[in-house]
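All protein chains of the complex are present and in place, except for one that has been dropped.
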Amino acid sequence: MNYVVLTIFFLLSALTLGSGIMVVTVKNIIHAALWLISTFVGVAALYMLMEAEFLAIVQVLVYAGAVSILVLFAIMLTRQITGTGTRQLHSRWWVAMLTAAALFGGVIVPTVWQQGSSWDKTASDAQAILVQQATEANGGTRPEIIPVAGTEELGAALMGEYLLPFEVVSLLLTAALIGAILIAFEERTRRRRVLTLAEELALRKRGIVEPHDEEGAVVPVDAEQAV
Amino acid sequence: MTYWPVIAVDAWIGLVLVSIIKVTLILVGGSLGMMFLTWYERRAIAYMQDRRGPNRVGPQGLLQPVSEAIKTMTKEDITPLDADRVVHFLAPVVMLGATVLAFAVIPWGNLFPSSLRVGVLFIFAVTGLHTVGMLMAGWGSNNKFALLGGMRGVAQMVSYEIPLLMALLPIILLSGSLSLTDIVTRQGDWYGFGWYVFSPVGLTAFITFFIAALAEGERTPFDIPEADSEIVAGYLTEYGGMKFAVFYLSNYMTNLALCFIMASLFLGGGNGPGVTALGTVLGGLLSLVYFFIKALALFFLMVLIRGTVPRLRVDQLMGFAWKFLLPIVLVNVFSTAIWVAITRWGPQAQIFTDWFGEPASDNYLRYGVAIVVTLIINLLAVYAVMRINRRQPSDLTEEEIALGLAG
Partner (left out) sequence: MLKTEELQVNIGPQHPSTHGVFRMLVTVDGETLVDLKPVFGYLHRNHEQLGEVNSYLQNMPFTDRLDYFNSMVNNHAYARAVEQLAGIEVPERAQYIRVIMDELSRILNHASALGFLLGDMGAWQTSLLWGLREREKILDLFEYVSGARMMCNYSRFGGVARDIDDYFISEVKKLMQGLPRYFDEFERLLVENEILLVRAKGVGVLPKELALSYSVTGPLLRGSGVPYDVRKAEPYAVYDRFDFDIPVGTVGDVYDRFLVRVEEMRQSYRILEQALQQMPEAEGGHINPKVKQQSLKPPVGESYARVESPKGELGFYLVSDGSGSAYRYKVRAPSFINLSALADMCKGYKIADVVVILGSIDIVMGEVDR
């Protein structure tokens, strides 16, 4: 591997890991979420370095652009926004650390055990296969750019080999979505509602004087009839 | 073998130099474009309002943005006392960074700064980072108006990103590529008039994309994050001087980028009559001219809308995205698939060949059938969505209107 590429790789890894550590150590929870975005962007840059453009872009689009924003939104909507941060490490942090370390070890150790000695060979084999495929696709001559798992391959894989898992996941997501909508709908009817002047007048005309519940909040007529 | 390190170094320097030149061109071009846009918008809107607009600094007031840039740069840089200083400072940086990144793949006519295979996705991925900057600005300012504006802005951007990307899908289906380079070159058929906007599906995609782009670029009637009459200036409330200018720059560069993208994706980019005939250099220049005319026409449309209509309310804005735009773009994706099937499927569907003949670019029967079918589907979809969304006013009793059920 080129030294320049190696340097960039280490810089990006330092950025990713550093912001990852910041996520779990900073006290301000919003700052933690912002550091999380930086981690996501670092991971995307690492993908880019591996020439997995599509994956990198999807990482930015989905994680940095959407998931982290949802996290931030959830924090802002549920917590006291303007207050100072709370302590993020609770007393049994070491249990969490051990679990994380064990999981990481469980993935990395067998891989290194099996492939560690022949790592370079595997990589060059894979490269050779890719070059061969690209040459065949290009009609016999070796193309200038060797595509690595491009959009087409991903699309074909999702629509072909992995169609069933893909559909299962989308079904799961749809179920989650419907569940969320249902919960939101249920709470909307129970939600405190401020009546406008016209609504109040209309209610008074119908003989419903004070549609308040025991907590003093106004409830809409439909909810009352439902109860 | 002994020479290769020298060559490698040479190539390296060349690569770096070319990159530096390209980056400089993008930055200078983007900023100059933004300056021109502000002047253009102010002059255009002034004429709509019986005014003259800026016409004193430089010829026709063209240097007005320069004087304003100097003004903002020399202003005091104020950070509120209780603001989160770092976040407050970084917010404009993130905003501008996201915009400038997008310019890396946006073509200028038929000239492409860098050809990314997934260029279209790249643009929307990095401009999606605007939301981060907005939220940072809103939260970091420690101001209620700023926070409200930031939250509104993020909710709006997240909602409109979906129809925006969905409106893009037909173009990707039609061109079969995610690369802006490919998409633009593929619109060069038919004497430079093979623009995607000329097909029913492309037209629908263009209109929906344009509306979503208005929201994405925070233009009227979707300028809710900085609704000056409601929440002062939204997330910009606590910004002044250079930081405000950076936000402004980012906003207008985003609009410029959106106009460029729309011109490239739907209006054929730099393609037009005579571009291919004139060769690389002259044709390239002509393509640049065509391109700027298209982009400026689109921007003029944005200005026209800004000069005409009021702003939507937040809930109406969300409703519009989810109940109106999204169904239409979804149906449009479907009818695009039909379009592609009718115009291109040869061996995949023998029945089409039997009916309409072999697929070819001069098989007008296939194109005619495709136009009719997709047009019918899209019109039906628009009609149905409008029907469902809008109950006729006569359906409501006066009391129902008074009860606020009309909105």
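Per-chain numbering from 1; labels A and B assigned in written order.
Quick note on the criterion: a residue touches a chain if its C-beta (ideal position, glycine included) is under 8 Å from a C-beta of that chain, and two chains touch if they have at least 3 such contacts.
The shown structure was predicted, so the numbers you read here are calculated from the model rather than taken from an experiment.
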item	value
Selected residue (touches chain absent from view) among B:Val232, B:Leu296, B:Ala349 or B:Val373	B:Val232
Touch with the omitted chain, as defined above, among B:Lys75, B:Lys144, B:Arg186 or B:Arg344	B:Lys144
Residue of B:Leu32, B:Val86, B:Ile293 or B:Val309 in touch with the missing chain, whole complex considered	B:Val309
Residues of chain A (touch criterion as defined above) contacting the omitted chain	80, 187, 190-199, 201, 213, 215, 217
Footprint left on chain B by the chain that the document does not show	45, 48-51, 144-145, 148, 220-221, 223-224, 227-232, 306-316, 398, 401-402, 404-407
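The rule is short, and it goes like this: only the chains that are shown with their structure count from here on.
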item	value
Centre-of-Cα separation between chain B and chain A, whole angstrom	25
Chain A-touching residues of chain B, taken from the complex the two chains share	87, 116-118, 121-122, 124-126, 128-129, 131-132, 135-136, 139, 142, 147, 151, 154-155, 158, 161, 178, 399, 402-404
Complex interface listing, chain A residues touching chain B	30-31, 34, 37, 53-54, 57-58, 60-61, 64-66, 68-69, 72-73, 76, 81-82, 147, 150-151, 196, 198-199, 201-202
